[in-house]
Structure formats: C-alpha cells, structure tokens
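Omission of a single protein chain aside, the complex is shown with its protein chains in their original locations.
Order as written gives the chain letters A and B; numbering starts at 1 within each chain.
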Amino acid sequence: MDMTQAIILTVMTAATPLLLAALGELVVERSGVLNLGVEGMMIMGAVAAFAVAQLTGSAMAGAVGGMLAGLLFSLLFGVLTLTLVANQVATGLALTILGLGLSGMMGEAFIGLPGLKLEAVAIPLMSDIPFFGRILFNQDPIFYVSILAVIGVHWFLFKTRAGLKLRAIGDNHGSAHALGIKVIRTRYLAVMFGGACAGLAGAHLSIVYTPQWVENMTAGRGWIALALVVFASWRPGRVLAGAYLFGAVSIGQLHAQAFGMGIPSQFLSALPYLATIAVLVIISLNRRMTLINTPASLGKSFVPER
Amino acid sequence: MRIELQKRPGQSALFSILSPFIALGLTLVAGVILFAALGKNPFDALYSFFIEPLTEVWSLHELAVKAAPLILIAVGLSICYRSNNWNIGAEGQFIIGAMAGSILPVVFHDWQSPLVLPLMLVFGMVGGALYAAIPAFLKARLNTNEILTSLMLVYVAQLFLDWVVRGPWRNPEGFNFPETRSFHEYAVLPEMIASGKTHWGFGFALLAALLLWFVMRRTLKGFEIAVLGQSARAGRFAGFSDKGMVFFAFMVSGALAGLAGISEVSGAIEQLRPVISPGYGFTAIIVAFLGRLNPLGIVAAGLILALTYLGGEAAQISIGITDKVSRLFQGLLLFFVLGCDTLIHYRITLVQTGLATRQGGTA
Partner (left out) sequence: MKKTLLFLAAATALAGYSTTASAQAMDKVKACFIYVGPVGDFGWSYQHDQGRQYVVEKLGDKVETAFLESVSEGADSERAIERFARSGCNIIFTTSFGYMDPTNKIAADFPDVKFEHATGYKREHPNVATYDSKFFQGRYVIGQIAAKMSKTGSAGYIASFPIPEVVQGINSFMLGAQSVNPDFKLKVVWVNTWFDPGKEADAAKVLLDGGVDILTQHTDSTAPMQVAAERKAFAFGQASEMIKFGPDTQLTSIIDEWGPYYLDRITAVLEGTWAQTATWSGMAEGHVVMAPYTNMPDDVKAMAKATEAKITSGEFHPFTGPIMKQDGSEWLKDGEVAEDGALAGLNFYVKGIDDQLPK
C-alpha cells in the first residue's frame, strides 16, 4: 500500500463518523427539528458500543448496540420537544450535557481495556481493483453503511413520497398538517433516525477508530457534524463532500507538520475550521440555492391546532 | 389515551412561578433515586449539592465569581436569541475579548496608571464585539449561517490564544512556560465586597442584566429586538432593519462576552494562560434558556447553575461521587426545567383517542 492510499484511508476513517452523524442530523433538520444534542447521542453510542462489544465479545453486536443507544437517547429529546413542546435549542444542549455525564458514569467500568475492533470486510472482486479497490472496497462495515446512507438519504428525501412529505413538514409544518400529513409522527421517526446515525457514528469511534473507551472521546465531533449539515445546505451529497474536506484538511495539516514546514502548529490546527468557513462563504454567495434548501420551520415548535 | 397540548391564551401566571419549583422537586426526586442507586446517602448528597455551598461566606463569593461570566454572557446571548440570531460563538468572543483587554498589561506592562484598568475593559468589549462582527457580517452580507461560522471561530480563537501565550506574549521570566506575565496591580479588577473574592465582574453582570431588562421593557430597541425575532418581515414593515439587528445583536453580545473575558482574566486569573475558560460561552447558552431569555431569570439561572458546579465539587469531596455524576445531575435539572416550562404555555390534557379523531387532523 503506497503513501497516497494510506493517506486517503486515514482521511476516510476520520471523516466517517462526521459523515454519519451529519447525515442523521440532516434528516432531522429537514423535518424542521433542530437537535443540538448530536454530541450527546454520539458519546452514548460510543460507550454503548464499547460496552456491548466487551460483554458479548462481538464488535458487530457493539455497533448495533451503539445504534440502539443513540436511538433510545434521542427519544428523550423527542418526547421533550415534540410532545411537550420544549425549546429545541435548550433541549438539545441539555441532551449533550446529560449524554456526557451519563456516558462517563456508564463507562467507568470499561476504562483501560483494549477494545475489540470491527474488522474490515473486503468485497470480493471489487477489492481487487488497482488503487481504488483497497481504498473503497476493503473497509469496515460502518464505512459502507455511511456511503450507502448518503445514497439512501438522498433517494429517500428527493425520490420518495415519504421524503417529500418530510421536507414539506420542514418547510411549513402548519400547511403540512392541514394537508393531513402526520407531522409529529414523522418528526419522531426523523429524530430516531438521527439518533441511530449519531449512535453508529459514536460506535465507529470506540470500535473502529480507536478501539477503547475514554471519557469525552467524541471531542467535539458532534458539533462539527452539526456545522457540516449547514455547510452542506441540507443536501446529502454535500455532506459527504464536507465531511471529507474537513477530514482531509485535518489530516493534511498533520502531514504538513511532519514535513517540518515551520508553520506554527496552532495555525495548521485551525485550518480545518477556517477552510470550512471559507467554503461555506463561497457556497452562500449563491443566495437562491441557500434559501431554497433551508427548512423554513427549522427550530420552531409545532402544536396541532384544535 | 393520548397526551394533548392546548395552547393557553396567555402565559399561565401560576405556572410561571410554580414550574421552576416543580422542576426542582422532580430533580430532587431523581437525585434521591440516583444517589441511592449509587449507594450514597441521598440526603447527604443533596445537602452537599444545594445547601453546603451556601453555608459559608467564602463559598458565596465563589458562587458570585463563577456566576458572573455566565450571567454576563447569557445577557448578551438573550438579545441574540430573542432576535433570532443564533450566536453559538460566545466562547470565542470571550477569549478574544480577554486577549484584547490584556494587550495593555502584557505588551505595555511598563505603563502603570489608574487609567489602565478602564482601558482594558473597553478594549475587551471592543475585541469581543469585533470578533462577533465576523459571523454577523457573513450572515448579513453573504447570508452565511451564523451557527456554523460562530462555532468554527471558537476553535480558531482557542488556537490563537494558545499560539500567543506560547509565542509572542510568553513571559520572558517564565522559564519558557506558556503563560504571560502576571498583571501589575493597576491591571487587576478589584474586589467588590470586602469580605471576599467577588470582583467587579459580578457587578458588571448585574448591571448588564438590569440594563437589558430596561431596554427590553421600556425602549423602542427592545421592541425592535422582539419583533424582528418573531418575524423579520413584520419588522421590515415596521421600518426595522433586520440586517442592522444582526450586527447590533452580535456586537452587543460579543462586547458583553468580551467584557466577561477580560473581567475573568483580570479579576480571577491575573494573567493569560492557554486555558482561561472552562466552557463559559457554552454554559451561558444554557443559562440564557434556563432564564427564559429574561434578564432577571438569567441572573437566577446563572446563580443556580453556578450552585450546581460548586455543589458538585463539594459532593465529590464530602461523599465521594465523581464529577460525572454532577454533570449528569445538571443535565437532569435542565431537562426537568425544560419539561416543566411547557406547563406555562400549554395546558396538558389526556384525551380519549376515540373522541379526538372526530376533531380533525391529528399529530
């Protein structure tokens, strides 16, 4: 495996959790709900995945466990914001705090244990393609899920009726409700999907990226994922681009350091964030595109009128 | 059977007062269960959390010291959130404000005069405001989402501080350790009350809250903020500029965060270090919401949240719970408060499913 392949692989591993979490949140936000609790759901997924993997001896079970944990945790958010109509921003933040604390507590028994790693699965034939085969078709299952999810979410949102209804809710929940679309139910499903994705993203951290459990191991990735949704103007393909861009700059700056370039490392560390802002500004210059894609009901509470 | 919410015609006055207490009650119950499950005496635990920090004067001072930046930043954030500008970057504005305010004592450390401190505070506010103007500009002129830009700029600010403190502003007599010189006495924010550590940062916080209350209740600007927050279009019809409000809200919020930054640095830390904030900018977001974006509520919320921090530490020592438990507790408190707040705006009724379907579209 040559250096280019190695670098691309490293970037992909770095980008996968961001991509997954962002995709989930994208669907949630397209339905008009702003869930800032992504970090909390991710860390719950991470601890659950690690714990399940340790207890069952199967990393795959861990991945599923992480997904479920994220999903269940997101239900807390759902009940509060969808049924009890609490403020979404505050509830999302509360979810993050709760998640960080709860995961820390749950994970105490698992500190210092080397974890099980989810092994790469080579897709027969495809993985023999020169250069690309090694990169694209010889990866861990969660990576495959993330790519399939991009395609799946795009197809769902833009090619199915259900997706159309979801987007309608996001644009104007009052009208959608008047048309007979089940707003609250759809939003619940969206929130749970977002939770499952975030949970799986967290699972990736603790059973693929660095197979161990450490407090706060998400290290702000949930927030980056949130930013990526906005960066992508709520379009799945753009989320892929954004996650990989961020991953590439993050890894690239480490390479620049290893090269001994003499640029202050803090500046290099800041590059991914600056690059994200820069690209976003460029994208935003196309006003129409941005306005069309922003879900107009984002963050607003919905209560069916009597 | 289904839970249904009916919007109240106005805010329920009864529940406006009751809901925080109900929330507190629920949290206490949850706390008792939690601590009992952990094998600790629940009443000792709750005492440590909520009562112990209030029993000693020094602790009350620490409460004020911890609450001051939270309240100050949250007041600024409430202006932003009320006007629908989602400033998530207060942490970055705090840091840049602290740095801007520290220029005098660090770079021009030989100039010692009573003028230094007021100038530091002004620089701090200006620094924070200018840093907040970046996401504001990007939003107003280029329609770039401010959640993302303000958040990314937090990381940039943290790295900038790290670089400055390890490089150009490093203390020449400090054995090359990452910190600036200690501030001279003219650059230290003095104590407000003789009996302890509370510095004027707390005074600024209370003043800011009072000012905001006045602005929101009694001035046209306050009305403008509220209207634009509800509907930008309606505001434009009324002759208000929503773009102008973006700048106004962000820069005021940035200035207050910057003031909090320089107050913290000159009042509590007395130098610049790589880490000057344990996440005040983010905690303040919670304080703003807990206080329901109302200045007086924010003061109370800031003090209560500070209490849980102090209580958490006290509990760690006296009962031996870990800091994760205190964080869990804070999360629970927040959850219950948010849940109970629903009661203020909506009446909860249990409805028989059969009946409900007659009444048209359901959720």
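We take it that a residue touches a chain if its C-beta (ideal position, glycine included) is under 8 Å from a C-beta of that chain, and two chains touch if they have at least 3 such contacts.
Computed from a prediction, not measured in an experiment: that's the story for all the values here.
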Among A:126, A:178 or A:254, residue touching the chain not depicted: A:254
Which of B:5, B:90 or B:276 contacts the chain that the document leaves out: B:276
Omitted-chain contact residue, chosen from B:21, B:58, B:108 or B:214: B:58
Contact partner of the left-out chain, one of A:37, A:211 or A:299: A:211
For subunit A, the residues touching the chain missing from this view: 3, 6-7, 10, 13-14, 104, 107-108, 111-114, 117, 205, 209-212, 214-215, 217, 219, 221, 250-251, 254-255, 257-262, 264-266, 269
Footprint left on subunit B by the chain that the document does not show: 56, 58, 62, 65-66, 159, 162-163, 166-167, 175-179, 182, 264, 268-271, 273-278, 310, 313-314, 316-318, 320, 322-323
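Going forward, only the chains that are shown with their structure count from here on.
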Centroid spacing, where centroids are CA-atom means, of subunit A and subunit B in whole angstrom: 27
Subunit B - residues contacting subunit A, complex: 3, 5-7, 81, 86, 138, 142-145, 147-149, 151-153, 155-156, 159-160, 162-163, 166-167, 282, 285-286, 289-290, 322, 324-332, 334-335, 338-339, 341-342, 345-346, 359-363
List of subunit A residues in touch with subunit B within their complex: 76, 80, 83-87, 89-91, 93-95, 97-102, 104-105, 108, 177-178, 180, 182-185, 215, 223, 226-227, 230-231, 264, 266-267, 269-270, 273-274, 276-277, 280-281, 284-285, 287, 290-291, 302-304, 306
